[in-house]
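One protein chain omitted, others in place.
Chain lettering (A and B) follows the sequence in which the chains are written, and residue indices restart at 1 in each chain.
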Amino acid sequence: MGDPVVSIKNLRIALPRGAERTHAVDGVSFDLTAGKIVCVVGESGSGKSMCAHALLGLLPDTVKVESGEIAFEGRDLLSVDQDGWRDLRGRRIAMVFQEPMTALNPLMRIGEQLMEVFEAHDLLSPKERRAKALALVREVGLPDPERIIRAYPHQLSGGQRQRAMIAMALALEPAVLVADEPTTALDVTTQAQILKLIRNLQASHNMAVMFITHDFGVVADIADQVVVLRHGKVVEEGTAEAVLGRPQHDYTKALLAAVPSFDPPPRRSREDAPRALEVVGLDKTYVTPTGWFRPKRETRAAHAVNFAIHQGETLGLVGESGSGKSSVARLVMRLIEADRGTVRIGDVDLTALDGRALRTQRHRIQMIFQDPFASLNPRRKVGRIIADGMVARGTPLEAALKRAQELLGLVGLDAGAIGRYPHEFSGGQRQRIGIARALALDPEIIVADEAVSALDVSVQAQVLRLLEDLKARLGLSMLFITHDLRVAAQICDRIAVMQKGEIVELKPTAALFADPEHAYTRELLAAVPGRKQEVA
Amino acid sequence: MLSFIAQRVVKGVIVLLAIIVLNFFLIRLAPGDPAVVMAGEAGASDQIFVAQLREKFGLDRPLPEQLLIYVKGIASLDLGFSFRQQAPVAKLIAERLPATLLLTLTAFAISLGLGILFGVLAARFAGTFLDTAITVLALIFYATPLFWIALIAILLFSVWADWLPSFGYETVGAGYTGLRHALDVGAHLVMPAATLGLFFMATYTRMTRASMLEVKRLDFVKTALAKGLRDGIILRRHVLRNALLPVVTLAGVHAGTLVGGAVLTETVFAWPGIGRLMYDALIQRDYNLLLGVFVVSSAMVLIFNLVTDLVYRLVDPRIEYAS
C-alpha cells in the first residue's frame, strides 16, 4: 500500500443536544489511498454519511466537528476556510450522491451542469468546456453525447443520471472521489453497470475512492479496504478479503450472517397440494392522457400473467422497478382493477365480486406492505389498527382487542403495545404490527410486497425468520414480491421473474438459480452484487 | 407549444362561456322584473315602455332562447345598455379599460419585482435583523386592508405632506401634452399602484423567502456546493430559479385578487378605470353595467392566467411531461 492521500484521524462529530446519541462520529480513523476503494459500511444511523460529508466540508449546520484531523495534501481539512473549500471541492475532492434525480438541478441541461464545474474554477474557455463535457459524457458511457448534453435530467433514466453525476465528479480529475450510496436508488442490473464504471474509472484515473454503502454484496464486488461502522465507531477495518472472509468482531459477523445466502436451501415441492390461489390471464395497462393533440402514453403493468400458488407454498415474484410486480400484487388484492383476467381463491372468483360481496371475501387474502412508516395510520392506536378488520367482520371490539393482544405476542411484541401509537415503534417492530394486522383475519394467503426491503439487514433477517415460522405454523400460502434475489432465494419455493409486465420464467427456486433459461433471468442473476465472491 | 396554447385558449373560451351563462342567471336573480327595473333605471315606468323593452331584449321569450340571444350579443361585443349612463355598456368599459390596465400592470410589476427582491434578501440573510424586519413588515402589509392603506397614503402624502395628487388620472384642465402629460399621469399613478401592489408584494416576499429556504435544502444545491461554485452563482442559478416556480404559480392565482383590489383602489383614488365604473354601477344599482364589468374582468383574469401558464412552461422544462 502506498502513502495515504487522505488520512482521517480520531474524528469526532457532535450531534445536537436531544439526539439519540451524543456523537454521530466518535473517534473514527482510517486512510484513503490512491487507486484504492475504501468501503465504509454500516446500518442506518451508523454515521457513515457524516464521514463522507465531512470530507467535503458539507456537514449540516446542526452538527459540529469536535476534534480530530483530516489530512489531505499537506493540510488539515478541518481548518480549511470557505474559500479554501471552494477551491478544493470539485477540483481535488469530488462527490457522487445517492439520489441521481434530486442531485441534479431539474431546470438546467446536463451539459450546462457539467460545464459549470470548469466555470467554478475559472478553467477553459466556454468552447473548450463544451468539448470537455462531450468527452466526459462519452467516457462514462452515455449514448449519443450530443443529445445528452442538451437533455434535462428528467429526460434521462436513473442509471443515465448517475453516469452524468459521475462525469461531473470526474471533470477535474480529482484525487479523491466520495460516493455516498451511489447505487442504492438503482435497479440491480443498473447497479452492476455503475459499479463496474466506478471501478474502471477509479483504476484509470488512479483516484482514491471512499464508497459508502450498507450492502455487503456491493462491498464484496468493489472494495479493496473495508471499514465497518456502528454507532459512529469503527468496529472493524482491514482488506476486503480479511473482513469479508475472516471477520473478527461479533457485529461484523452478525451483519455478514444476516446477508441472505445466494444458495437456495433445499425445499420440498408443494405442487401436489391443492391450489390456494390461481391467477389466469391478468392484464392491466395504465393510460396516461398527455393532452388533446398528443397520443396517449400507455404503460403495460401486467400482460397475460398466469400463476398458481399451492397450499403452504411461497411463490416469489421478482423483477426490477417498473416490471409490474407490485401492480400484480395490487391486482391480486383487488386494490386496482384488472382490464382482463381472473383471480381465484380456492373456488371463489374474486374478480367477479363487488361491493359487499367482495368485502366479505377479502379476509381470505391479506397483505403486508413495504414501508413500515406509511403502512400504519399514525393517528390510530396499534390495538385498533389490528382489531379494525375483525370489527368490520362483526367481531365485538372487546374480543377483537383481546385477539390483537394474542397476535402481538405471536409476532414477538409485548401485548401492552395495543395502547400505543405507531410512532413509538421502530421500523422492524412496525413491520411486525403489520404482520399481526394481516394475520388478524385468519387469511389463507398472504401477499408480501417488498415486506423487508426497507429494513436494515439484521432486522430484515429477523422478520424473514418470523414470516417463515408463521407460515409453517398457520399453514399459509404466500405471494412474496421482492427485487432482492438473495431474499427470494431464501424464502421462496418457486420464483416467477417479471419483466415489462410479463412473467418471463417461472421455476422452482433451486432450478431457477442453477439453470436460468431466459436471457433476462441470467442478466438479473449475474447482476446480484457479491455473487462471485460469496460472503462468509 | 402551439398545441398547448391552442388547448389553453379553447379551455379559456369554455370557462368564459360558463361565466357568461352564470352572469345571465345572476341578472335574473336581480330583484324585480328586469324590464321594469330597466324602465326604472331609464326613469320611465309606463306599461307600454316596459312592454317595448321586454320585446326589445327578448324578455318575453322562453329562458333558453333568451340565453342564446344574450350569448350572441356578447359574442358581438354587445354587453347591453346602461340606462343610468345612457350609453352601451361595452363603450363605457372600453373607455375605462386602459386606465385599469395601466394601474393593475404597474402594480403587478412593482409587487412582483420588489417582492422577489425582498424575499431573496430575507432568505439570503435568514436569521439576521434584515430578515426579521422584512418578514415582520411583509406580515403587516399582508394583513392590511387595501382600501384603508390607500386612505392612509392620501392622509400622509396628500393631506399632510402634499407631495402627490390624491385623486384622478391627470390634472384636470391643465392640458399637458407629451412628456409633461406622461409625468403628470405618473404622479397620479404612484399612490394607487403602490397601495394596490403592497399586499401582493408582501405575498411574493413571503413566498419567495419560504421557497428559497426550502430549495436551499435540496440535494442539487449540495451538488453545486460540491462542484466548488461560488455562493452567488449557486443562489442565482440553482436556488432562485427553482424557488421562483411557485411564485409564478401564485402570481397566476392572484390575478383575480388583483382585479378585485383594483375596484377598491380606483374607488378611493377616483381612478377612472373599470373598478371605479363597477363602484358607480353598484351605487346606482346599474345591474347591466355591473355584470358587464364582471364579465370583462373575468376575461382579463383568464388572459392573465394563460400568460402565467405560458411563462411557467417556459421556465420549467418538466411540465411537458406532467399530466
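The criterion applied here is as follows: a contact is a pair of C-beta atoms (placed from the backbone, for glycine too) under 8 Å apart; a residue touches a chain by one contact, two chains touch by 3 or more.
Basically, contacts and distances are computed from a predicted model.
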item	value
Per UniProt, the name of the complex member that is left out, chosen from "Sulfate/thiosulfate import ATP-binding protein CysA", "Helix-turn-helix transcriptional regulator", "ABC transporter permease" or "Thiamine biosynthesis protein ThiS"	"ABC transporter permease"
Residue among A:Gly90, A:Pro174 or A:Gly434 that touches the chain left out of view	A:Gly434
Residue of B:Val9, B:Val159, B:Ala174 or B:Leu314 in touch with the missing chain, whole complex considered	B:Val159
Per the touch definition above, residue among A:Ser46, A:Thr252, A:Ser375 or A:Gln499 touching the missing chain	A:Ser375
Chain not shown: contacting residue from B:Leu29, B:Ile48 or B:Leu179	B:Leu29
Interface with the unshown chain - residue positions in chain A	330, 333, 335, 359-360, 362-363, 365-367, 369-371, 374-380, 385, 388-389, 392-393, 434, 437, 440-441
Residue ranges of chain B at the interface with the undisplayed chain	15, 18-19, 22, 26, 29-31, 139-140, 142-149, 151-152, 154-155, 159, 207, 210-211, 213-214, 246, 249-250, 253, 255-257, 259-261, 263-264, 267-268, 278-279, 282-283, 285, 287, 290-291, 293-294, 297-298, 301-302, 305
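The working rule: only the chains that are shown with their structure count from here on.
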item	value
Averaged-CA centre spacing for the pair chain B and chain A, given as whole angstrom	50
Chain B-facing residues of chain A, complex	56, 58, 85-91, 94-95, 97, 99, 102-108, 116-117, 119-121, 152, 154, 165, 168-169, 288-294
Footprint of chain A on chain B - complex, ascending	3-4, 6-7, 218-220, 222-230, 233, 237-238, 241-242, 315-318, 321, 323
